[in-house]
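Quick notes on the structure that follows.
Removed from the display is one protein chain of the complex; every other protein chain stays in position.
The letters A and B name the chains in turn, as written, and every chain counts its residues from 1.
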Amino acid sequence: MSYQGKFRVWRGDDSGGALEDFTVEVNEGEVVLDIIHRLQATQAPDLAVRWNCKAGKCGSCSAEINGRPRLLCMTRMSVFEESETITVTPMRTFPIIRDLVTDVSFNYTKAREVPSFAPPKDLAPGEYRMQQVDVERSQEFRKCIECFLCQNTCHVVRDHEENKEAFSGPRFLMRVAELEMHPLDTADRVDQAQDQHGLGLCNITKCCTEVCPEHIHITDNALIPMKERVADRKYDPIVWLGNKLFRRS
Amino acid sequence: MPELERHSFDVLVIGAGGAGLRAAIEAREHGLRTAVLCKSLFGKAHTVMAEGGIAAAMGNANESDNWQVHFRDTMRGGKFLNNWRMAELHAQEAPQRVWELETYGALFDRTKDGRISQRNFGGHEYPRLAHVGDRTGLELIRTLQQKIVSLQQDDFKEFGDYEARLRVFQEFTVTELAKDGDRIAGAFGYWRESGRFVLFEAPAVILATGGIGKSFKVTSNSWEYTGDGHALAMRAGASLINMEFIQFHPTGMVWPPSVKGILVTESVRGDGGVLRNSDGKRFMFDYIPEVFKDKYADNEEEADRWYTDQANNRRPPELLPRDEVARAINSEVKADRGSPHGGVFLDVSTRLPAEEIRRRLPSMHHQFKELADVDITAQPMEVGPTCHYVMGGVEVDPDTGSSSVAGLYAAGEVSGGMHGSNRLGGNSLSDLLVFGRRAGAGAAEYVLALKDRPVVAEDIVTEARATALKPFQQEGGENPYTLHMELQQSMNDLVGIIRRAGEMEEALQRLEKLKERARSLTVEGHQQFNPGWHLALDLRNMLLVSECVAKAALLRTESRGGHTRDDHPSMDAEWRRKLLVCTASGDGVSVVEKPQIPIRSDLLDLFDRTELEKYLTSEELS
Partner (left out) sequence: MARAEIAARTLRTDRWWLPPLTTFVGLLLISIYAAFRTFQGNYYWVDEYHYLTPMYSPCLTEECIPAASHFGQWFPALPGFLTPPLLIIPFLLGFRITCYYYRKAYYRAAWASPPACAVAEPHSKYTGETRFPLIAQNLHRYFFYAASILLLVNIYDAVSAFSTGLGLGNIILLVNVGLLAAYTLSCHSCRHIAGGRLKHFSKHPVRYWTWTQISKLNNRHMQLAWASLIFVCLTDLYVALVASETISDLRFIN
């Protein structure tokens, strides 16, 4: 059940690069990452790619396959025609290091800008009590494997490098939502979301949700609820009027 | 030669898994400037893959649970070969370490009264594993990662620099430890991205590099698990113990070939999944060893009742310790009662409603659906043993994690002793936290007590650099991938789950030849993100560690836990009193026996005498 598959893999670094053609054996049950590994072992020993778990758990192997952001280890070869040429390219939004490996430090910088969990001061370890229904919303967000595919796909930064400064991206806006919905978090995160993390730049076009390999409902369960909380706070005319009249002066 | 990048820290943590991160947090909280080094991106270490849970006797699900029970289970699981002091500390401190995670922001699944929910696992008498669905490792590592970020934010407030006291160097491989006389002085390595070399000067180094599974063909471990820490420790003069004990997890995927070895979590069985052979028989009832007869049900009715009434029924034999289950599966397959692809059937579909399976085992459901086209809510899975965990590792002082080399510490999977001859599921994640913290504190205290800082001599750097660059200088040698595949095949076939003297001798011969060929490896391309080169360097460590495994396995003429000898099938109480210690010698290793420290009497008193008789010699009992 094996055949010779046609591949085009982007090779290069920050000084330039191009798609390179390969013909390589494909066997039953394989995923794209297996093919990349076969290329390494047989034709291109220095082909750079990140991976760890090979089971969609670590979020290392993010790339773009036929233009769609995906995990290499979770993309089965059986979804393609045998005659199809499969194009594998690195994530576009981040600076290239080499071949399929990009510099994802943008994400670590953004992670550091989200203020950490702030538990009540008087609660000792072991005394935390939380109900399952109260933790479930944040638990969904904590399924995130930090593959950064959502960050890569979001057009706010993918198509506008200049927005990287102001926009934390879906992954970290979701982190803000996660803490905001954490039953024991005491910090106020609503203004932050809008002012520091650029929630207003998101136009809820849902590409983050479309590409998330963990099937987290990023837009519906994190971003829109955050927008609603911001609306509570900032765009409620009565509150707004109150602020104008009493606090400003 | 380009200018060498240099950094100086108080404590250097090699490894960013659970053990490394917990150690780094502790060292930083002692006020020391700490660096964490890891081969992958921050947050991707092996710990992220752990599924089932963290064992801690919090007693939330069953109030009878306490540290003594947990201690007993751990010792039994390890067939009493465990370092009892480690098992004691582990059982006592695990609950605090788990609760601490909640203060860092972890969100475990909850009980009705709002406490942390705990689930059943093989070898644990009570439901004991704190968990988040089947992605507990992810929760653990993310929580620790976020705690690190939180400490960095504190530093930012204080010093205006996030990295003032705690810095992560990701995608960085350590190739050598440096010493000043007898003391650790730092570490040398390269950025994977650029291939440039870096010297870290630090008086204390904590190894938290995880395991060695990549030396085996069928494994649940990733490319990171090349035994670097084990090899670094040996080359620095420290010793390894228990290297013959390797845990083969009973349930790895067997099909399709490309995912062979990938883990199927034990929670599948903990939550009701059963093992069947091709005759449809629940064969585990035939494999309950004598020592466990009073704890495990011998008929299906009782086993099934146990899930709802644990007080009055014995446990199903599917939940025997991993070594027993792995051997049983192996025997069934050998007797031609296996599944089409050479495993056995693991079935939850007939045991739980589909909705419940999706809720409790979401990532298993996803994994099988995506990778094998199997819907586990409707079909059985095919599973077989896979190399999963190494019980052996750096010999350490239980209380501080210190190795025999001053300034060198180890914690987590890279350290040895805690799990004896076999680790219980869930005991690793708790091990990481308990001993990660202790190693962090131990290293910090060592550094704080130092009068002068060690320095790294220049010739050490020159030599380390030359060793690392050697594969580029040679021409016409072999491709590292070929060698790696041969090594994996040899270890799998000859030092695998069932061992024989003759085969292990052959393995040792093959290892000698591989070592020879490895000297003239050639890699193409340049230093920048070059996986061929990375593998060539890792191969050196894998060969060294594999030799330890094979030599120790050949010497231990008994079967115990993760070491099964076809030619010595029974457990031997005399061997329980002996540890095999592996040290570097020449370009290979030497393995010698060492007496085990006798178990403290108050800990022995926790067991029935009849039970002890199964493990201890009469001399020890009198």
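Here is the rule we use: a residue touches a chain if its C-beta (ideal position, glycine included) is under 8 Å from a C-beta of that chain, and two chains touch if they have at least 3 such contacts.
For clarity, every value in this text was computed on a predicted model and none was experimentally measured.
Across the entire complex, contacts from the unshown chain go to A.
Considering the full assembly, A:89 is the residue among A:75, A:89 or A:151 that touches the omitted chain. Touching the omitted chain from chain A are residues 10, 12, 14, 16-18, 64, 66-69, 84, 87, 89-90, 92-96, 102-103, 131, 133-134, 153, 155-156, 158-160, 163, 181, 183, 198, 200-207, 210-211, 220, 224-225, 227-232, 234-235, 237.
Everything that follows uses one rule, which is that only the chains that are shown with their structure count from here on.
Mean C-alpha positions place chain A and chain B at a centre distance of 29 Å. Across the complex, chain A meets chain B through its residues 13, 27-31, 34, 40-41, 45-60, 74, 76, 97-99, 101, 103-104, 108, 111-112, 115-117, 119, 123, 125-126, 128-132, 135, 138-139, 142-146, 179, 182, 185. Against chain A, the residues of chain B that register as touching in their complex are 40-44, 46, 48-49, 95-96, 99-100, 102-105, 107, 109-110, 113-115, 117, 132-133, 135, 138-139, 142, 146-147, 149-150, 152-153, 162, 193, 222-224, 255-259, 262-263, 363, 366-367, 370-372, 479, 481, 523-526, 528-533.
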